[in-house]
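Would you mind keeping the following structure in view while I ask a few things?
All protein chains but one are shown at their positions in the complex.
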Amino acid sequence: MANYESRNFSGIAEETNYRKSRYGMVIDVDRCTGCGACVVACAVENNVAPAPPAATDRTGITPIRVYKVDNGLPFPDIRSVFFPITCQQCEHHTPCVSVCPQNAVALDESTGIVGQIPVRCLGCRYCIVACPYHARYFNWWDPTWPAGMEKTLNPDVSPRMRGVVEKCNFCFHRLQAARSKAAIEGKKDIDPADYVPACVAACPTQAMTFGDLLDENSGISRLAKNANSFRLLENLGTEPKIYYRSDQEWVKRLAENDLTEKEKPNG
Amino acid sequence: MAKGITRRDLLKLIGGSAVGLMLTPIPWKVLDETAKWSQNWSWTPVPRNGKVNFKHTTCYLCPMSCGARVRCVEDQPVSLMGIPNHPISGGGLCAIGLGGHLLPYHPSRLLQPHRVARENGRIKIVPISREESLSAVTEAILSSKQGSIAILDGQPKRAISFAYRKFLAGLTNGVYIVPPIDAGVPAELTLRVLGERNLSIGFDMENTRTILSFGAPVLDGWGTLGQFSKIVRNRTGNNKLKVIQVESIHSRTAQLADQWVPVKPGTEAAFALAIANVLINEKLCDAQKLRTHSTDFDNGSGHSFLDLAEKFSPASVAERSGISEDKIVGIARELVSQPGADASPARKKPSLVAFGGATFSRDEQIIFMDLNILLGAIGTKGGLIPRTELPDPIGGRLTEETPLTDVPDHSVRVLILDGAESGTLFPWQMLEQKFVPNSPVVVSLSPYFSGIALHADYLIPSPSYLESCNDSPTPAGAPTASYSISTPILPAPKTVVEPLDVIRRISAATHSNSGNEIQPLKELFKNRIEKIFKQRRGFVFDASTGETVKLTTIYSSGQLMKILSDGGCWYDKEFGVRSSEFGVLYSFLGRDNHGFEKLLAAADHHLGDSGLVLLPYAANVGQSHQLMTKVYRESNLREPGNEASINPETANKLELIDGGSAVVKTGNGISKVKVKFDRGIMPGAIQVAVGPIVTGYAETGEQNILEVCKISNDSTWRITKAEIFPA
Amino acid sequence: MDSHLIARGLKRAPFRKFLMWVFPWTFMLLIGSYAIYLVLSQGLNQTNMDNRFAFGLWIFLDLSIIALGAGAFFTGFLLYILKRHEFKAVINSAVVIGFICYSGAILVLMVDVGQPLRAWFTFWHPNVHSMLTEVTFCITCYLAVLAIEYAPLILKNRKLKEIPSLLIFEFQLHKLMPIFAGVGTFLSFFHQGSLGGLYGVLQGRPFAYREGIAIWPTTFFLFIISAAASGPSFIILTTWLVSKISKKPLVKGDVFRLLAEISGALLIFYVLLKSVDTINWIDRTLPSYNLSAMAYYLSEPFGIWILFAEIILFGLIPALVFLFGSKKLSLGLLVLNAMMVCCGILLNRFVMTIQTLALPTLPFDKFMLYTPSWQEIATFTFVIAYGVLIYSFSFRYLKLFPQEMELSND
Partner (left out) sequence: MADHGKVMFFLGAAVILAFGWVVFPYVIYKPVNQPIQFSHFTHTSDNVGLKCENCHTFDKDGRFDGIPKIEKCRSCHLKPLGISGDEEKLERNYINPGLEIPWVIYSKQPQNVFFSHATHVKLAGIDCQTCHFGQAYTRSLRPAYFSRISGYSIDIFGKDLLDFPSTPSSGMRMADCSSCHHRQGVKESCIDCHK
C-alpha cells in the first residue's frame, strides 16, 4: 500500500497521453494485382493458423481478404478489379462496438483503431452480424499448426483460442513497438516510418497507403481527399477510415451502394 | 436426540454446507479461474519470446530471386519481408515468398531419404537410410548400359547447375535437361535470333512504350517482381507504358492492362501476322532493311515473311479472331506511334511483343519474335535486349544444356530431379515419354514430396529454403545480368542430403572422378564472384545499408562475397552487345528462316468454332506454387488446380452448376474438376487453372490438370479441344 | 405405481402408458445431448454457421420460443395485476410453458456461444449500450422469477405437501406472487423488446435497421406487442393439444374465447404498427441510405410474398378472425386461427434472423444461404423434447388446470 501512494513520476513526458491521431488507409484498386501478398503477410504477422481441411472460404480467417469484383457486364465488356477488404475501422457509432455485450471491442480514443480483445470475447458473434463489411472472423476451430511450425509464431501477437471473434487492428502491436522505440530515444511521438501494418508493407505495387488522416502533410490525408477516392457503404454513416481509389467510373459507382442498379457488380 | 442421524438430518447438513459454500470464495474463485483457464488453453501454442534480430538472404523459391529480410526471434525466423530498394525485387516479396519461413515445417517436407512403393495405384513412402538411398541410385546408374543418366534442373545457371553438368560430362551417357521455356523465349529461339553467342534475352520493359502481350502475365508475374510491380505502380502517370493484352480470358494482366483484346483461342499467331501485315503495307517498319534481308530467297520455297504476312490481311483475320479490322489496324499504328510527331531517335521508345511461352507452339513463338524484329524491338533499349551470361564457376568440360523438348523419347534411364522450383510448369507426361520402356529410375532431390517428386522412386531430400545455401543467377526475362546468394538462416537437419554430396558419392562409385573434382558450393560461389569482380562492371547493392555502389568502389572480391552473402546483389546495367549489330536480325525474316510453310500452318491452325476449347492457365509462381496453401480457401483470389472456370451462358447450355463437379474430357484423357462460373471467360472456352489441387494445409495435390492438355512435342502444354459434362 | 404422487381427484393414464409416451422424447433428448456434447467439446465447427451466417437456427429458436413463452408473463399480468381471475384456469400451465421456453432458450444460448465459460463476463463487464446485455440480464432474471412462480406448483405436489415447513414456504410464496408477476412483467417487457432491438439497432444491416423512439428502435416495441399477442394464442394451442392428448377437458370454453379475444385485439394493434413501421422504413429509412426496399425482395426465395405473408396472411387475417369470431366460431377454428397467429410470429422472427443475414450488404456481395448441420437440428429437437418432458411430468404430478376436476366430474 505504502509504496503505492509514494509513486513518483519524474518522467520526461509532461503530457501523459499520446497525440490524437486517426489512422487510415487508402487502397488504389487500379494497382492491385491480386497477388495475395497482403493476405499471407497478415496471416504470418498475426499468427493466423492454416485453415483446416474442413474449412471453406466462409469459415477461414483472413483479417484482410481480397474480393474480385466485376462490373456485371457480359463477356467481353466485363471489367474487374480486386478489392482488399479489411476492418474498415468505422469511426462513428461503430457497429461492432455498440453491440458487444461485454466490451470485448472498443474504439481506441487516441488512434481511432477498433481493437478486438479475444480474451474478453465470449463468442456470441453478434458483432459479426452487425458488421456490414464482413471483416470479422470467428475461430471455428482450435488454432493448430503443422508440427514444428508453431516455432515461427510472432511473439508480439497472441494466438486466438477457439470460439472467439477476431479482426484486423492495423497491426496495433507494431504501433506499440514504435512507441517503445520512441520511448527509448526519449521521444513521445513515433516516427511514422516505424508504424506500417504488415499488409501495407508487403504490397509489391504499393497499392496501399497507410498513415494518420489528421496529419495534414501526410500522403494519405491528401489521397483521401482525392476526387477518385471513396469509401464503401459510405452512406451508412459509420465513417469508415479505409478509402479506396480508382480512375474507373464503374468502380467509383460502388460507393453509392444502390442494390437495384441494373449493372449489379459481382463479388 | 436419542436416535442417530436421520435422512432428513443429512439433507439439512447438505443444505447447510450449500448455503455456507456460497459464503466462501470457492465458487467465485473457481468461476473466475475457469474463465482465465479458457483464456490460456494449454493446447493453444504460445509464441516463444526473445531477442529480435534481422538477417538478409535471397529467395530461390522461383527464379525471380527477390531479396528477403528475415525477422528472427533469437535464431528462429518468424517472418520474411522484401528488402527496400532491392534492385531486382524492388523491395517486394510474393505470397509464397512471404510464407517461405513456414516451408521447413511444411507437412509434405521430407526429413530423410525414402523409397517410394507403388502397389495398385497407391503410393507409400518407406524411410531408408542415407546410405541405402545413395547406393540404390548408384546401382541403377551402373546397371544402365543402354539409356542415359539425366538430371533435370529447374533453375539452370546456378553454381550447382554447373556442378551437375561437370558431373554428367564425366559419364558416358549423361544428359543435362533444362525446362523448355525461358520466360517466353525458348532457349534455342534465342540462339537462332542472336547466333552462337553466350547470351540470353531479357525484356527491358521499363523503357518500353507499348507492350503487345500475347497471354503473357506482364503485369502480375513476368521477368522480375521489381520490374512488373514498378510498371503497375506507375500506371497512373502521363508518360506511362501502355500494355495491350491479347488473351481469350479476362486474366489478371488483362484486368490491369490499358487495352484488352479478347481474341478467339488459337488465333493469336494470325492476329500477330495481321499486325505485321499492317506494319508492312503502311510502311511502318524499316522497309529498307526488310527488302535487303527478307526478299531474296534461296531456300527454294519462294516464300518470305512478306508474303506470309500478305496472307493475313486485317480483314481476313478480323472474322476468325473476332477482333474488328480497324481495331487491328489501330493497334498496329499504336505500336509504332511516338509521343510527339518529331520524336528524335534519342527519345524514341520502341514497343515490344511479349508472349506467355507455355501455351504457344514454337512456330507461333517464332511469329511473335518476327513481329518483334519488325518493330525493331530487338537489341534496342526498351526492347528485347541480350544479356551477358554469368561466368562459369567451375571450368573444364561441361555437358550441354538440353531443353526438355529436345530430349529424344525413350532415352532416359535414370532421371534425377533437382529440387529447385522451375519458373515454368510442365506435365509429368512430358518426362514420362522420355523414359526407356523397362524400369526407369526417378530420383527426387526435392525437400518435399509434392509436384513431380510424387512420381519419383527414390526421395533424397535436400535442405529446404532457409536451410541450404544457393545462388540466384539472372532471373529469366530480367533486362540485365544479376547475381545474388541465398545464405542459410536455419541449420539443416543432419538427415537430409546436399545435392552436391549426392553427385560426389555417385561419381565416386561410378569411378567417373569428374564429381570429386567439384569444389564445395561456397568455393564455386567464390570463383564466380571473383570472375564477376574481375569484370569491373555493374553495381552492387548492400542489403544491410540499403545502398547501391559501383562495383569499382568495392576493393576486394572478398568484400563483394561478404556483401552478397548478406542478401546483397550484384547487377549489370549494360547490354550484352551493341544494338548496331542487330541489323542482320532482319535476315531472320528471310534467308535464315526456313519453312514458312510451318509458320503458315501454325498461324492458320484454329480449332474451329464448333466445340469447347481448354485453356490451361498458370499465374505467376506465387499463385501456382506447390506448397502455396496458406491462402487457400481463406481468400477467393486463387484458382485452385482442379477448378474449371467457364462462362455462365456456356455452362448453362451444358447444364453445369456453379460449384458443382464436372468431368473434362480431351484427347489425352479425363480430369475431374470443380465448376466455377466466370463471365471473364470467353463463351465456348474452359479455363483450367494450373496449380496444386485444393486440400488442407496438410496435403498438397499434384497438378493433374496439365495431363489432359494436348502435349505437343515442341512445347509444353497447349490449348486443346475438350468436352465437359456434369459428374 | 406412482399414484401416491398424483394429485387427489385427478385421473391420469396408467404408469406404463405414461412411460411409453415419455420414451421417444427421452430418446430425442439423448441424441440432442450427444450433439450438444459434440459442440461443446469440438467447438462450433460442428455447426454449419460461418463468418457470413454467424447466427443460425439456434438464434431463430431462441427468439421464437421466447416470443411464444410470453404467454406466461402476459397471463400473469392479466391475472395478478389486472385481476382478471378467469385466467387462474391457465396461469399454472402458462408458467410451466414460460419456464420451459426460457430455460430452453438459455440452454441453447450456452451452446451457441463460443466460450460458455466466459459468458458471465456480461454481468461483470457489461456494455450497457448493447441490446444483448439487456437481453441477457432480463432473461436470466426472469428465469429466476419463473422458477419462483413454478416452485409453489411443485410444492403443492401431494407428497411434498406432507412436509409442513415446505407448505408454509409455499403459502408465503403464494402471497408474494403478484409482486413477482409485476417484476416478471416488467422484465419480460424489456427483454422481449431488447430481442427486437437486437436487430433493429443494426445500422450495418439496413434490412433490419429501424429508426428509434428514444433509445429503442421501433422493433423493440413491435416485438413486445407481437409477443404479447402470440402468448395467449400459444396457450390456447398448447392447452387444446394437452386436452386432446390426455383426452380430458381442462379449461372451460369461455377461457379460450377470452384468450382469443385478447390475442386478436393485441394482434390487430400490432399489425397496424407493423404496417406503419414498414412504410416508414420504405419511405424514410432506406432512401436516407440511398437504398430501395425492393432490392431486398429481388433474391428468391425471399420474394415480396414474405412481406405479404407476414403482415396480411398471418397478421391481419387471424387478427380479424379473433376479433369478430372469438364469440361465435367453433373451438376448432379458434385453435386453427391461434396456430396461424403463432406461425405469423415465427415467420417474423425468421425474417429478422435468417433473411437479414442472407441479404448482401456490400455492393458486390452475393445472396447467401446456409443449411443447419444435424448437430444444430438435434440441439433444436433437444429443447423441444426437454419441453415436452417437463410439461408431461408437471401435468402428471402437479395440478396445472384448476378447472380440470370439476370439468371431469360433470
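Note that the chains take the letters A, B and C in the order they are written out, and that residue 1 is the start of every chain.
Here is the rule we go by: a residue touches a chain if its C-beta (ideal position, glycine included) is under 8 Å from a C-beta of that chain, and two chains touch if they have at least 3 such contacts.
Fair warning: this is a prediction, and the values are worked out from it, not measured in the lab.
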Whole complex considered, the hidden chain contacts A, B
Just to verify: which one of A:172, A:230 or A:244 makes contact with the chain not shown?
A:172
Please give every residue of chain A in contact with the chain that is not shown.
1, 3-4, 7-13, 16-17, 103-110, 113, 115-120, 156-159, 169, 172-173, 176-177, 179-184, 186, 188
Against the hidden chain, chain B presents residues 1, 5, 8-10, 12-21, 23-26, 28-30, 32-34, 36-37, 39-40, 46-47, 51-52
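As a convention for this text, only the chains that are shown with their structure count from here on.
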Far-end chain from chain A, centres as C-alpha averages:
C
Taking mean C-alpha coords per chain and comparing to the overall C-alpha mean, nearest is chain A
Interchain centroid distance [CA atoms averaged], chain B/chain C, Å
61
Listed in rising order, chain B residues that touch 2 or more other chains are 38-39
Can you list the chain A residues in contact with two or more other chains?
52, 54, 56, 67, 142, 161-162, 266
Residue numbers on chain C that touch chain B, as the complex places them:
115, 117-118, 120-121
Give every residue of chain A touching chain B within the complex, in rising order.
28, 30-31, 33-37, 39-41, 43-45, 47-48, 50-57, 60-62, 65-68, 70, 73-76, 78-82, 119, 142-143, 145-155, 157-162, 198, 201-206, 247, 266
Tell me, which parts of chain A touch chain C in their complex?
52, 54, 56, 58-59, 67, 69, 83, 85, 93, 95, 98-103, 120-126, 128-134, 136-142, 161-165, 232-233, 235-238, 254, 256-260, 265-267
